[in-house]
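Other chains dropped; remaining ones untouched in position.
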Amino acid sequence: MTTRRFAPEIFHNVLGALEPVARFANGERVIVETVDAWGFDKSGVRRQTPPNPMSGPFYIEDAEPGDTLAVRIEAMTANRDEGWTFGPAATNVVDPAYAASLPKRERVLWRLDREAGTARLIDPPAALARFEVAFAPMLGCFGVAPPLGQAISTATSGAYGGNMDYRRFGPGTTAYFPVFAPGALLFLGDGHFCQGDGEIVGTGIETSFEVELTVTVQKGRKIGWPRGETRDCLFTLGNARPLDQALQHATTEMIAWLGQEFGLDPLAASHLLGQTVRYDVANVFNPAYSVACRLHKSVLAALA
Amino acid sequence: MTTRRFAPEIFHNVLGALEPVARFANGERVIVETVDAWGFDKSGVRRQTPPNPMSGPFYIEDAEPGDTLAVRIEAMTANRDEGWTFGPAATNVVDPAYAASLPKRERVLWRLDREAGTARLIDPPAALARFEVAFAPMLGCFGVAPPLGQAISTATSGAYGGNMDYRRFGPGTTAYFPVFAPGALLFLGDGHFCQGDGEIVGTGIETSFEVELTVTVQKGRKIGWPRGETRDCLFTLGNARPLDQALQHATTEMIAWLGQEFGLDPLAASHLLGQTVRYDVANVFNPAYSVACRLHKSVLAALA
């Protein structure tokens, strides 16, 4: 059977209970085209205005409120040769008194070598003439329709996912979202060729993609915040400001996960995490910051 | 020449301009004994009350205000068979409404197998019967006398270092501190057998150590916040609350470093960091939180 391919006609600036543009079977593997954060597609044609135009929503059969939607990112293929970023660092990631001395914010272009899997600034400052970064693709913004019939800007994020800009949301990772609406209503877009922690310039290297996904409904699995699984790690995502609160959400969700699925009560979970936990600052730029609480699977495997 | 060994008679609960207990030559390699965070030494004898009793201060010859003190951690040898931690997770690292459901805070003991380089809970909950963690030693609290003749509790941290609880401050790492007082006045202690990110239970595995150090004065090198260097990475430390501000300090200091020593102006530094930076949440427990802004040296090496 061929993998279905979906190239959207319209793109949305919110995650919400909008009319589905397609229906995917529970367990189906699909390919979805995405435009970049400003709405430019693989041909460089602008298809929608910012912020972060989304492909979707996709109605996932069998998904009902109270379930969890598993979205495995099978592959991400950049489908044009140019990306862009902003510079300098955002005013909110440096000392306030220093921010005033930063140069004006500007957009710069990167040449994407898709064969070699590298990106280079097209017109670099001299000091960066040899600077190149490796292809490490990720979805900046994806998630499901939020609760209460809300429709929320793709600039921000919450328990339903959204603009988390976490660099581990790339190929090989399975993301888990709580389902709030019938069919879950999956949205995705804002692909990055690569990105550092925190998205401190306000962007990864923004470009358009073909994203291959497998979507699976986990009936009756209740989660509170986005979770994820890489080959090596489990993680939870908290989305809020300040970072402190994002970290609190993520940590609470990880303790819940260890209790629900690994038999660790909060005290045991604390002893475990206290000596082994890792935190990632996913984004420290968007209206809601994102922090991941991450645990190596080997730690859990060794308990058995 | 034998490495000098220093076993303190007294221990301090502040970093400040106190009477030096010894003088080290610029470039000298020394061994210093440290007690644990509650003041227990290698024999289990309490030598001082909390918080984090320090060995020192050590007067470093040639160090004057405006210089930088480089402290290379050559080795850390745990010198007793028992450590301790707290549990559960601290109330400030979980959602406020969830915190009330946590069990009471208690101190638990770990058996340290110094041969094998592992630690295990002495009386583990059943689910953690097989849980063990590897030896990954670090200094929780170290630094120099702060400016203005201040003397500041070892519970907290600042531009002078202090209780940063960063797990990368272990053997092989060189820490850099701004010098504010003649002789710099180095303090150290609060060794951890290991520790997760954030020190979320309020402790690493606390025990006593022999710490081997090389101290070197970098004349006229001006830095604003603690910096460090591992085999693979450079990093800067920001100490403040909330995490947002700690991250701002660390990022600003890293941009300064890239300008001063690597020829990158703020815009070039931003392009570089934007796609390659890593942040570590060193501690999210102490009065001042600590965030590291970290960069792989390979990124800089590839520029040349």
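Note that the chains take the letters A and B in the order they are written out, and that residue 1 is the start of every chain.
The rule is short, and it goes like this: contacts are C-beta pairs under 8 Å (C-beta built on N, C-alpha and C of every residue); 3 or more make two chains touch, one makes a residue touch a chain.
Bear in mind the structure is a predicted one, so any value in this text is a computation, not a measurement.
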2 chains shown - copies of the sequence in the complete complex: 4
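Simple rule for what comes next: only the chains that are shown with their structure count from here on.
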In the complex with chain B, residue positions of chain A that touch it: 85-89, 92-96, 98, 101-103, 108, 119, 121, 124-125, 127-133, 194-201, 203-205, 241-244, 247-249, 251-252, 255, 262-281, 284, 289, 291, 299, 302-304
